[in-house]
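For this view, one protein chain was removed and the others were kept in their places.
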Amino acid sequence: MEILMVVVVGVMFTIATYMVLTKSLLRVILGTVLYSHGAHLLILTMGGLGTGAAPLLSTEGPHSDPLPQALVLTAIVISFGVTAFLLVLAYRTYKQHKTDDLDQLRGSSDE
Amino acid sequence: MSNLLILPIILPMLVGTILIFFAKNHSLQRVIAGITAVLLLILAFYLAHEVYYHPQQTMILELGNWSPPFGIVLVADMFATLMVILSSIVGMLCLFFAFKTIETERAKHYFYPFYFFLLTGVNGAFLTGDLFNLFVFFEVMLLSSYVLIVNGGTNYQLRESFKYVVINMIASAFFLVGLAYIYAVTGTLNMADLAEKVGVLEQQGVLNVIAIVFLFVFGAKGALFPLYFWLPNSYYGPPAAVSALFGGLLTKVGIYAIIRTFTLIFTHNTGFTHDIILALAGLTMFFGVLGAVSQFDFKRILSYHIISQVGYMVMGLGIYTQLALAGAIYYIAHHIIVKAALFLFAGATEKITGETSLYKMGGLLRSHPLLGWLFFISAMSLAGIPPLSGFFSKFALILSGIQEERYVIVVVSLLVGLLTLFSMMKIFMYAFWGEQKIPTEKVDKKETMGLLKPIIPLVILTIALGLSAEPIFQFSLGVADQIMDPSNYIDSVLNQD
Partner (left out) sequence: MSLLHLVILAPFILAIFIPLFFKYVKQVHTGWFVLVLPTILFIYLIQLIPTVSGGEPIVESLAWVPSLGINFDVYIDGLALLFALLITGIGALVVLYSIYYLTKKGEALHNFYVYLLMFMGAMLGVVLSGNLMVIYVFWELTSLASSLLIGYWHHREKSRYGAQKSMLITVTGGFSMLASFSLLYVMTGSFNIQEIIAQAGDIATSPLFIPAMLLILLGAFTKSAQFPFHIWLPDAMEAPTPVSAYLHSATMVKAGIYLVARMSPVFAGASEWFWIVSVFGMFTLLWGSFNAVRQTDLKSILAYSTISQLGMIMSLLGLGSAAAFYNYEEVYFTATIAAVFHLINHSTFKGSLFMVAGIVDHETGTRDIRYLGGLMTFMPITFTLSIIGAFSMAGIYPFNGFLSKEMFLTGVLNTLMMTDFNMQSIGFLFVAVAWIASVFTFIYSMIIVFKTFTGKYQPEKLDKKPHEAPIGMLISPIILASLVILFGLFPNQFLSYTLIEPAVQSILPTALPAGEQFYVNIYPWHGWTPELWLTIGVIVVGTIMYLTLTKWQNIYKILRLHKKDPINYIYDGFLDKLVTGSQKITYMQMTGRLNNYLAFMSVFLIAILAYGLIEFDAFALDTSIVGDIPIYFWILAVVTVATTITMPFIQNRIAAIITIGVVGYLLALFFVFFKAPDLALTQLLVETVTTTLFLLCFYHLPELRKEKSKPRFKIANLIISLGVGIGVMIVGISSIAMKAGRPFESISEYFKENAYELAGGKNMVNVILVDFRGVDTMLEILVLAIAGLGVYSLIKLRMNDEGGRLK
């Protein structure tokens, strides 16, 4: 099962990379979100999957590994904060520069 | 165990939070911020003093009293405390410079809170002994840096910050990937525990590859070749105080993480990992300095020099002897101080002339001799001209390179030193020599002096670090000795009495 999950993560990273290599502001952002998704899934996968019940002591053991879950939770919240900031940054960049084409956001070398 | 360790983290965090509520009152913000910065510096020295005279020269703090490797632990060894001192010095002086230069508009929009949150992240990254916690501190630091680098929201800032943020986000995602791998392989996150378990593991092929993932991540934060693309343009946009803090301090957090992980955890196959690091060091310094040679803008030349000098720091790690690491540590200290000073000089000249392009400046030596000469000293220090701080650190690296018969890197580092001199001379010749091109009356002598005040201590430090090279070098050797032998770190964290 882990291997299947790793494959899913691999696909996510492939697509994420493809998206950030494009020239559209939105696609790049979507790519970064996809990176985070992939990374979160990977942490959980690498901690070991499906070996037990939810990590609640009220349920019967054996329990699945709680630590990766805690890590992922922290990571999700952090990447939410960063993504929110990036979104607004992109919005402002678009508004200011009137373009969402990264080719036009190159800037000239002599500034 | 000492609660002292948490203070460099918690103090800026609390003060940052308090400052949010006084955002509208610029002068009160300055008072609070200034006092805090001084306190932080005193604290850093006190902490270093405590650590230095501690029997193991390593102090730890178990957060929430959970013993390692289960809880998060803060570890202050000599390397970490040195970095905290440096961050406090530069943090304080750049803040003082910000007092003189930051527009009220920026201050009202939480410039100072972000500044302190950044310091929280930086100090945390130096002190933490837990790899995931390091990630979190990195994010605190990075997010603050994103906000600071775009603070002001000019067209230029927006455009370049976007690239900066995206590249760093991706690097952060790979940080998580690396964490996932290492957790799978070792089942732990505590760095001391990791070091111990990595040493025990037999099948180490994958570990080498995981080490590379971390090298990629930290290399992206520390601007190694070929991961530095975000740096030169993004450091150009923000106000000088921010550029100086970033240029001096921020990339060095990445370098610190590389040195920490590759002396503590990933030391099982130095023939592979450290050779890659050495090769990257050479390429980094080479391409960085070419960038500096190609530019004719004060700030951009300095930005590219950050890259080339990062190369020297990891060169010490790549050679991986006590002397080389001591050189690298000395170099980091030298670089943080001098680079911050130089960026502040760029800020001061920008304030005086309204320009950063070298083509449009000239003759500043005649109108602002003190500025000119202080800049000259710093520039020569950066280029490694004796007897300033840049020389001894570089010399230790070169000597260790020759001792280890790593001649290629030695040749590259000497050539890069030469080109560094060339490009720093270029700034001096264009901006300070020649005919005066821009009327500079709008900034009077008193104001110039005000701008110089925060920089002068940095210049004095670079001279002092050079002339009193022996104690500094002894200390660096001590630090190198300590990090070359991870057992001290591991024992301090895991096998306390």
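Labels for the chains are A and B, by order of writing; each one numbers its residues from 1.
One rule holds in what follows: a residue touches a chain if its C-beta (ideal position, glycine included) is under 8 Å from a C-beta of that chain, and two chains touch if they have at least 3 such contacts.
What you see is a predicted model; the values in this text were computed from it and never measured.
A.B. asks: Quick one: which of B:Ile18, B:Val38, B:Leu290 or B:Met484 touches the chain that's been left out?
C.D. replies: Candidates B:Ile18, B:Val38, B:Leu290 or B:Met484; residue touching the omitted chain: B:Leu290.
A.B. asks: Could you pull out which residues of chain B are in touch with the chain that's been left out?
C.D. replies: On the side of chain B, residues 13, 17, 20, 63-64, 66, 69-72, 103, 105-106, 108-110, 113-114, 117, 120, 124, 132-133, 136-137, 139-140, 143-144, 146-147, 150-156, 162-163, 166-167, 170, 174, 177, 180-181, 183-190, 193, 197, 200-201, 203-206, 208-210, 212-213, 215-216, 220, 226-227, 229-230, 232-233, 272, 276, 287, 290-291, 293-295, 304, 363, 365, 380, 385-387, 391-392, 395-396, 398-399, 402-403, 410-411, 414, 417-419, 421-422, 425, 429, 433-435, 469-470, 473-474, 477 touch the unshown chain.
A.B. asks: May I ask you to list the residues on chain A that touch the chain which is not drawn?
C.D. replies: 1-30, 33-34, 37-38, 40-42, 44-50, 52-58, 61, 63-67, 69-70, 72-74, 76-78, 80-85, 87-92, 94, 96, 100-103, 105-109
Methods note: only the chains that are shown with their structure count from here on.
A.B. asks: When the centre of a chain is set as the mean of its C-alpha atoms, what distance in Å lies between chain A and chain B?
C.D. replies: Centre separation, chain A to chain B: 27 Å.
A.B. asks: Along chain B, where are the residues that touch chain A in the complex?
C.D. replies: Touching chain A: residues 132, 135-136, 139, 142-143, 146-147, 150, 153, 155-156, 158-162, 165-166, 169-170, 172-174, 176-177, 179-181, 183-184, 189, 233, 236 of chain B.
A.B. asks: Which bits of chain A are touching chain B when the two form their complex?
C.D. replies: Interface residues on chain A, with respect to chain B: 20, 25, 28-29, 32, 35-36, 38-40, 42-43, 45-48, 67-68, 71, 74-75, 78-79, 81-82, 85-86, 89-90, 92-93, 96-97, 105, 107, 111.
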